[in-house]
Structures are given as structure tokens and as C-alpha cells.
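Selected chains from the complex are presented in situ; the others are not included.
Chain nomenclature is as follows: A and B, assigned in order of appearance, with residue numbering initiated at 1 for each chain independently.
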Amino acid sequence: MDMLAVFTTVSSNDEAEVLARAAVERRLAACVQVEAIQSTYRWQGAIASEPEVRLMFKTSRALYPALEATLKSLHPYAVPAIFALPVVEASAEYEAWMEDAIGTGPAE
Amino acid sequence: MDMLAVFTTVSSNDEAEVLARAAVERRLAACVQVEAIQSTYRWQGAIASEPEVRLMFKTSRALYPALEATLKSLHPYAVPAIFALPVVEASAEYEAWMEDAIGTGPAE
């Protein structure tokens, strides 16, 4: 399986739970890991710094388009950060678990 | 050096410390970073959400098999998540520090 770690951020744990549950329920991600972060970025010409929550979705390259579309449809932000890093090694047992969890495509 | 960021998760800081110390002591990782996360996944047909602890090991591609084997042998889970992301840029000084810390193979 060509695996990816997909990331997005939201502003609260409640918002994060909505995205995490949807992705796992629809078998678009095998698991989702959520953590507290502080984000610094440029907003309307000034430097802003806000607490946020980051999500890491473990999925396959084949499912990335469907996961991205689902995140966009459910996301509270107008332009959410959605990006993916490539997995280049994984234990065989974990890979088998991932395949069992998300197979090769979204639930019908 | 062909560097990797290797990830696994456990359920407590004590469990994390066992894996982190073993990897550094055996020179299978130059450093290990541990953080609190909340994990959502499918378990026996239902969606589960549990606090976990994620570890990021900085190592070389050459050492990945030995690190994976060590993590499996010490890990409290039956099927732990063990996967790696590729490092494509690093400062020369940091790379030298990594080589000094883990050389090219595990301690004899």
C-alpha cells in the first residue's frame, strides 16, 4: 500500500472530532491522531498567533482525493490547510492492519 | 545520510520512555520526541477514541530494520503502528551530529 500521513488543522477538539470520526466511519482513514498546537501566520497584513488543533490521518494514496473532498466539505475554515507527507517504510503487520481498516476504497 | 523520521504510538509516557531509552541506548535513533495525542480508530466494529502518546525517532534508513525489530520486541501492543517518513533536507551540522550519535549501525 502506498501510504500517506495527511494533515489539517481546526480551532477546537470538537471540530477535530467531527472530521476524525467522519474519516474513520467512511473508511477514508485507518486512524486519526489529534494534538494541541499554537499556530503563527500572516492574517490581513499582521502576524497572528492562535491555539489550534492538528489532525494526522493515516490513509492510502488511492484514497487521498476522497479524503481531501470529505475534509473540505466538513471543514469549518474557508481555506483549510490540507496536505500529505509520504510514508516510505512501515511494518508488514501495520500495513496489513491499514489494509483491513481502509481496504482500497471508500465504503459504498 | 539517508535520514528517516519513524513513528509509533503507545498508551502512556512510561511505555514511551521504555522505547525511547532503548532506541537511544542501542544507537538505533539519535533522538526521540514524545507528545500527547488523542487517537480515533475502528475497534471491533465501533469507532474508538483514546488518549495516546506518539514517539518520533530520528534515525537512518540503514538502521530502520533494526529499529523496527526492537520496537516490535519491546512494544506493549500486539500490532503497533510503526511507519517512517523521509527526510529530504537537513542542516549539515545536524547531519554530522546524527552520524556521531548513531554512526552507521547498532552498537555491537
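Keep this in mind: a contact is a pair of C-beta atoms (placed from the backbone, for glycine too) under 8 Å apart; a residue touches a chain by one contact, two chains touch by 3 or more.
Quantities reported herein were computed from a predicted structural model and do not represent experimental measurements.
Chemist: How many subunits, all of the same sequence, make up the entire complex in this structure file, 2 of them being shown?
Modeler: Whole-complex copy count for this file comes out at 3.
Everything that follows uses one rule, which is that only the chains that are shown with their structure count from here on.
Chemist: Can you give the whole-Å distance between the Cα centres of subunit A and subunit B?
Modeler: About 20 Å, centre to centre.
Chemist: For the complex, give me every residue of subunit A touching subunit B.
Modeler: The contact residues of subunit A facing subunit B are 3, 5, 13, 16-17, 20-21, 24-25, 27, 30-36, 58, 85-91, 93-94, 97, 101.
Chemist: Contact residues on subunit B for subunit A in the complex?
Modeler: By the definition above, subunit B touches subunit A via 4, 6, 9, 35-42, 47, 49, 52, 54, 61, 64, 68, 72, 79-86.
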